[in-house]
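One chain of protein is taken out of this complex; the other chains stay put.
Chain nomenclature is as follows: A and B, assigned in order of appearance, with residue numbering initiated at 1 for each chain independently.
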Amino acid sequence: MANRNLKTVMKAVGTQRLVLIGVLIVLFAFFSIASESFRRYTTIITMCSYMYYIMLMAIGVTFPLITGGVDLSIGTGLICYSIVGSFMMRQLGLPIGVAMAITIGMGILIGFLNGVVVAKLELPPFITTLCTMMIVRGLGSILTGGMSGVWPMAGQQGSWFRDLFKYNINGTIYPVGMIIIIVLVAIMSLVLNHTRVGRYIIAIGSNKEALKLSGVNVVRWHIMAYVISGFFAGLAAIAYAGTFSNITPGTGAGLELDAIGGAIIGGTAMTGGSGSIIGTFLGVCLISLLKTGLPYIGLQANWQQIITGTILIGAVTIDMARRRK
Amino acid sequence: MKQALLKFKNLRFVKTIGFNRIVLILIIFLMYGLFTILTPILHNGTNFVNYNRVMSALNYAYFIGFLGLGVTFVIATGGIDFSIGAVMFCSALISGYCLTKFNMPLWLCLFVSIAVGALFGSVGGYFVAYRHLPSFITSMALMQVAKGIGSIFTKTQSVTWPSNSPATSWYRDMVKWNNLPTGFIILCAVAAVCAIVLYKTTAGRYMLCLGSNKEAVRLSGVDTRKWEMLAYILSGTLAGVAAIFYVGAYTTVQPGLGDTFNNEAIAACVMGGTSMVGGSASILGTVIGAIIVALMQEGILAMGFTISYQYVLTGLIVLGAVTADIMSRRRRN
Partner (left out) sequence: MKKALSLFLALAMIVSMSSVAFATDANKTYSFEIVSKGFQSTYWQAVLKGATTERDKINADAGYEKVKFNMVGPDSESDIAVQVNEFESALNAKPNAIGLAALDVNALNDNIAAAQAAGIPIIGFDSGVPNAPKGAVLANASTNNYVAGTVVAENLYAKIKDRIAAATAAVRVGEINQDATSESITNRGLGFIDKFIELATADGYKVAVIGNEKYVNDSKGDKAAEADAKVIIEVRVPAQTTTELCATEAGVVLNETDTIAIFGSNQVAAEGIITANETLNVCGSADTQIIAVGFDSGTVIKAAVTAGTMYGAVTQSPVGIGEKLIDMLLAAASGEAVQDTDTGCAFYTAANIASDAIAPNLYD
């Protein structure tokens, strides 16, 4: 009886994700035992804070990955969008609601452009988004005249947006942002597996030709995958602004690696055709756990890069081996 | 006019070099002319026409050129190598550290630089060719590893190569000697070797085949894995060479850098006519592409614009080049 229950749970969650959950628990235990400072509540809050923007990027980028493509522009993109949003508020005096809308809007716009070039002109996704990444990197700087961005801080007009991620009750800080993340993960997971949009996107990744022959407007749904990625990059921009005080123009190249890495560790194949939002969530948790925990056991930040890179290769190797069976 | 153009295209020397390449060379002259006109207007009445200007643009073109040459091989096989920038810095850091802290002789350190690059290339190549990992994610992971190793080796400090006495800094003569662009000569020589490898050897031919039709090659039963791995080894080795030319021009390397140079090397490659889908590559095009990238940066800075404009322009131009390439391929089919 217990065996059958276990099997249904395994089937529902997926073996890979169970393995990930197991690894997460083991790692967490390891860090907690190895370092006394790690064991505090504040460590979890910190980890959550730094995880929000990566998680949002990752949820979004899972969609292009499932179509067999990729979106490299999300890293420099989120910096650009948040700087423009900051500019709207500080220089033009617009209220934060409008600025947020513009930030997300820019993300959608760039996502749309990416989608059109990839889906309609049929350029390879990674060179396309590589170019968009370069363009967006310079764009933010040019639009705002090279000024850094700062979103409203505690006490200023509009600082309520920070409460979306971290809520302070009587001195203890609660990572309410996680609630938003979990809700989004649930929604996007439903979208991916149970709506037309999601099913078509998966189909584009696994068998585009068949989909085209069946008369579906493949181009439209293909573009949608990149629009979703851009939309989430816009959300990530707001999360980034909420976590960090100062946003420097021209940076951001490399942030997308954590997001893409997280999605791949979570089980989304680079070849497309399959993927899981929950897997992405777990993958990003793993990367964030490493990033937060490694400094506590005395490893310098550069070891962290090596370990992240090695784990990524390991994860993909295992994934490939599994698929070949 | 069309007749004349057709006749021009059919000329023997145009056919060997390639019509596209000639267009690229013309573009270089056009850019130079454009910058010459615009710079005085946009920036305080300053001059662009200048030997120093050309030399400084070339300094930037050398290491981008070597990086581009290396990645041309990888792109020819249908893959991509994102680690070249980080590998270049890692090689420069490790060999520089050997030079300054371990006091190893200069010529040995140059070899170390190339060896480190080759090592990274082998690792990447192994995973892509023998384990069938996607090149994109492998090279990105390798980039992280390279950044970390370089930083750890030098204990997060930057490394400055010597630049004062002729005894210790003859490596700089490879870049510029008596104000002559020796680096350019070496770049062309290495490019020539690369061209021979790519077009005239079995290895090169298989690399191109892998790019154009991987399935056919696999079905033919030939073991192409070692040729695919070789492409990545070449990419890493040339990144190690690029490191030497980077320090020859700029002498100081800091850990943790290299991302922009990836993009520019790939841009040079693509502008030069190498197809991103694999199967068709141009060594000469890559060299010309590197010069265009370097010239563009020089020109944008000369005209008084900030470096951000260069990012935007490079992105737009590469997008344009790839679109043009794909369109023309589709028309041909």
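By definition in this document, contacts are C-beta pairs under 8 Å (C-beta built on N, C-alpha and C of every residue); 3 or more make two chains touch, one makes a residue touch a chain.
Owing to the predicted nature of the structure, the values given are computational and were not obtained by experimental measurement.
Taking the entire complex into account, which one of A:Phe28, A:Phe112 or A:Tyr296 touches the absent chain?
If we include the chain that is not displayed, A:Tyr296 is the one touching it.
Among A:Asn114, A:Ser141 or A:Thr280, which one touches the chain that has been omitted from the display?
Residue touching the absent chain, from the options given: A:Ser141.
From the listed residues A:Gly60, A:Gly85, A:Pro124 or A:Pro249, report the one that touches the chain absent from this view.
A:Pro249
Which residue, B:Thr251, B:Ser280 or B:Thr323, contacts the hidden chain when the whole complex is considered?
Only one of B:Thr251, B:Ser280 or B:Thr323 touches the chain omitted from view, namely B:Thr251.
Going by the touch rule given at the top, which residues of subunit A touch the chain that is not shown?
36-38, 40, 42-43, 45-46, 48-50, 141, 146-148, 150, 153-155, 166, 171, 173, 243-251, 291-292, 295-296, 300-302, 304-305
Would you write out the residues of subunit B that touch the absent chain, in ascending order?
Touch set of subunit B with respect to the missing chain: 26, 29, 32-34, 36-37, 39-41, 43-50, 52-53, 56, 60, 147-148, 151, 155-158, 160-161, 163, 246, 249-252, 254-257, 297-298, 301-302, 304, 306-308.
Heads up, the rule we're going with is that only the chains that are shown with their structure count from here on.
Cα centroid separation between subunit A and subunit B, in whole Å?
31
Could you list, by residue number, the parts of subunit B that touch subunit A in their complex?
Those residues of subunit B that touch subunit A are 80, 127, 131-134, 136-138, 140-145, 147-149, 151-152, 156, 255-256, 259-260, 263, 266, 270, 276-277, 306-312, 314-316, 318-319, 322-323, 326.
Can you list the residues on subunit A that touch subunit B in the complex?
Interface residues on subunit A, with respect to subunit B: 70, 117, 121-124, 126-128, 130-135, 137-139, 141-142, 146, 249-250, 253-254, 257, 260-261, 264, 270-271, 300-310, 312-313, 316-317, 320.
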